[in-house]
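These notes are about the structure you will find just below.
Of the protein chains in this complex, one is absent; all others appear in place.
Should a chain be cited, it is by its letter among A and B, assigned in written order, with residues numbered from 1 in that chain.
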Amino acid sequence: MNTNIKWSLPAVCFVWQLSMIILFGVFVRYNEESDTHWVDYRKENNITSDIENDYYFRYPSFQDVHVMIFVGFGFLMTFLKRYSFGAVGFNFLVAAFGIQWALLMQGWFHSLDYTDGKIKIGIENLINADFCVAGCLIAYGAVLGKVSPVQLLVMTLFGVTLFAVEEYIILNVLHAKDAGGSMVIHTFGAYYGLSISWVLYRPNLDKSKHLNGSVYHSDVFAMIGTLFLWMFWPSFNSAIADHGDGQHRAAINTYLALASTVLTTVAMSSLFEKTGKLDMVHIQNSTLAGGVAVGTAAEFMLSPYGSLIVGFFCGIISTLGYIYFSPFLEEKLKIQDTCGIHNLHAMPGVIGGIVGAISAAAATNTVYGDLGLENTFDFTGPFAKRVPTIQGGYQAAGLCVALCFGIGGGIFVGLVLKLPIWGDPADENCFDDEIYWEVPEDEESVPPILAYNNHMIPNKHADM
Amino acid sequence: MNTNIKWSLPAVCFVWQLSMIILFGVFVRYNEESDTHWVDYRKENNITSDIENDYYFRYPSFQDVHVMIFVGFGFLMTFLKRYSFGAVGFNFLVAAFGIQWALLMQGWFHSLDYTDGKIKIGIENLINADFCVAGCLIAYGAVLGKVSPVQLLVMTLFGVTLFAVEEYIILNVLHAKDAGGSMVIHTFGAYYGLSISWVLYRPNLDKSKHLNGSVYHSDVFAMIGTLFLWMFWPSFNSAIADHGDGQHRAAINTYLALASTVLTTVAMSSLFEKTGKLDMVHIQNSTLAGGVAVGTAAEFMLSPYGSLIVGFFCGIISTLGYIYFSPFLEEKLKIQDTCGIHNLHAMPGVIGGIVGAISAAAATNTVYGDLGLENTFDFTGPFAKRVPTIQGGYQAAGLCVALCFGIGGGIFVGLVLKLPIWGDPADENCFDDEIYWEVPEDEESVPPILAYNNHMIPNKHADM
Partner (left out) sequence: MNTNIKWSLPAVCFVWQLSMIILFGVFVRYNEESDTHWVDYRKENNITSDIENDYYFRYPSFQDVHVMIFVGFGFLMTFLKRYSFGAVGFNFLVAAFGIQWALLMQGWFHSLDYTDGKIKIGIENLINADFCVAGCLIAYGAVLGKVSPVQLLVMTLFGVTLFAVEEYIILNVLHAKDAGGSMVIHTFGAYYGLSISWVLYRPNLDKSKHLNGSVYHSDVFAMIGTLFLWMFWPSFNSAIADHGDGQHRAAINTYLALASTVLTTVAMSSLFEKTGKLDMVHIQNSTLAGGVAVGTAAEFMLSPYGSLIVGFFCGIISTLGYIYFSPFLEEKLKIQDTCGIHNLHAMPGVIGGIVGAISAAAATNTVYGDLGLENTFDFTGPFAKRVPTIQGGYQAAGLCVALCFGIGGGIFVGLVLKLPIWGDPADENCFDDEIYWEVPEDEESVPPILAYNNHMIPNKHADM
């Protein structure tokens, strides 16, 4: 197979980046809070202090989300012994392209100023762009080590486009709520990636089996990713929640769900190993499932124990997924899922959608307060007459939309990526940085037995 | 020794997590700033903007503290060559359990709403839970590599309980101030861990001496922990300080104390090595001593040069501790202190308590202003008549309480942990991830000399 990407990769990067510049030139401008006219806007609107600029409500969360996207997702995938450059490097490339395209796609749907036809951006757009890219990075997890960077860029181009459409349908048309994106981000992203991986099934992948595993230090690197995702997940789920109690509550709920997940993950990991030892794969991944599953309901009055319960079950289900479901997926359904995104994002995402639907349907004026209920679910404007039970139905509908876009979009994009023009690696070269990276000659990493064969025999002969 | 934890670890995790869910269900609710009724509360209390929700005062510090707990403490302990999984993984487990139990224990003492008997939580509770867990993670440093995860969970259960009681006595009964927890967190946590280690003394620990040390890359991993602790320590000491100047000043004092400590640590490390070389153990640990020691006084008018002085001496004392005191502790007092927490937390913590007492006693209306003095020391309500010199005495009393709880509690918990039911490793298996983790087969890490003996001799014979 030809894995030379000397022309295709630079061409795609240059052309797409130039397109971004042109489209931004035509469409994208600062919004009233990031424009120098803010000083006038403040005066006209009796805003008493600069601190009420949305920037100060959201910037700390934004930076945490940014860390999750680039360090969190990137390092989580460094667990493979010889694919750390690809994990962290291609994650970097794909996310850097994706956030630009997402600003445009989401901008057209959500931030278009009809008076002048421009997209007006501020801090919330940056967060949403990061969110949108998260969906594509989740999908990357399923195909890690098996695709070329050009394929990843194509996956991202289509992924962001599909994301913006399903997001618009779910949030605006159906008026479902999904602050932490259990449906919009995780369910969509995971099924998108799994479907692509299904179409790109490699029957002879075990030719590179020796590289599809970790070494001691690569597992420690992966824990950097795990922990930054885990720690900053409260910021993820609260980043675009309502000012005030909305952000506050979303952070608390996520903090609790994640804590609970860690304990049940450890319990299951120990219980299902013969000698009670822990498996790093579970610790690196399943501990995060609670954050995914509490995404939709994070800003609702889920209550602290509700969050703990969600985390409790997700730790169990996600770990069981790694133990039983991943082998089943690969052998029976022919889905090769390198990072196990089915267990970390797909199942918890669906659970999150269901939890969201139920907790929305169960919302009452007693618990929320009249004003609180209206605020939390935005029962205003055209949705002023909607009641919680109906809202629950629309939430469930949103979950179905995310599933359909993920599976349908993934199959379509998978077929595109099957074309023999993208420079993907041969079965025996998967999970190997050598294909796309200049890898340093690494004295340390030469297994002694090879060193013996390659270098030592001549020496030995000379010696004798 | 039986290190099989296949039943004990899952059982403890499941039962305790279920207990947490039940207790949270009975006791824990959102407070008025994280509840949907905030929108009503705002109107009733003439709060002009959502930005005055406590969330925005404390969330950035909270996330920094969160990073310190999970990445800071976790990676600081990865320095051992084959215990990085245990360092970062058990730290993760213990902290995830501890924060839940801390929310309850601290809640009953500090956040109980007597009108309905519920604990009402908000962002400050999350920070305090992280703080409480920090005490237990400090204690973990003393026993790193020598205990089972079940023992760590038991240590944490008791540790959090003791913490909540001593904290209540120190902060509420004695009305001592301790924003950064020199006494409440560091002194207590360190003596708690050292006492446990004393009770669990292993006379034959040198059987696993070959694993009680670092390799090149494990030292670099540990620097990730060091630096995130060092950088975010200003957030730690300011996280629950008073709004406005209190948080502002605490951050400045900590920033300065830590900078000063780095220089004297480097100086001492170089001075006491034969050839002037630096020792990574000192750089990884003693550079943090200034942050510990400035904890209590961080929100006082310690003045910038006062902070530098505290840092100056702590760098010296802590490094001397590693050079002279740690061997003494081990040989004479039979305290085996894997991470040297005596030098990083115990001595600087006590110094911090003393600095706090002195600077409180020396506070004057001239320096603080009338209103400032009242605000800083909360000389209101039942404490309206207290004066600085008296406050100094209560601060000193607080230090004694922390010491007593640490030592007494540690001895008690150590005796509990001595029971032969916890699955702790044999002397020859300490500091070894193999006992509790599935460790990947790691071609790289086979020492060549072993490789030669194991694999090469047959080859060689075949060759000849």
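In this text, a contact is a pair of C-beta atoms (placed from the backbone, for glycine too) under 8 Å apart; a residue touches a chain by one contact, two chains touch by 3 or more.
Predicted, not measured: the structure shown is a model, and the values here were computed from it.
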*Would you mind spotting which of B:14, B:228 or B:325 touches the chain that isn't drawn?*
B:228
_Among A:29, A:202 or A:386, exactly one should touch the missing chain; which is it?_
A:29
*Out of B:119, B:240 or B:373, which is the one that touches the chain we can't see?*
B:373
*Given the full complex, what residues of chain A touch the hidden partner chain?*
4-7, 9-11, 13-14, 16-18, 20-22, 24-25, 28-30, 33-40, 42, 48-51, 53-56, 59-60, 63, 66-67, 70-71, 74, 78, 82, 84-85, 88-89, 92-93, 96-97, 99-100, 103, 121-123, 126, 149, 217, 221, 224, 435-440, 442-446, 448, 451-452, 455-456, 459-460, 463
*Where does chain B touch the missing chain, residue by residue?*
48-49, 51-52, 56-57, 60-61, 64, 81, 213-217, 219-220, 223-224, 227-228, 230-232, 234-235, 243-245, 247-249, 251-252, 255-256, 258-260, 262-264, 266-268, 270-271, 273-280, 283, 287, 301, 303-305, 308-309, 312, 367-369, 371-373, 375-376, 444-445, 447-449, 451-453, 457
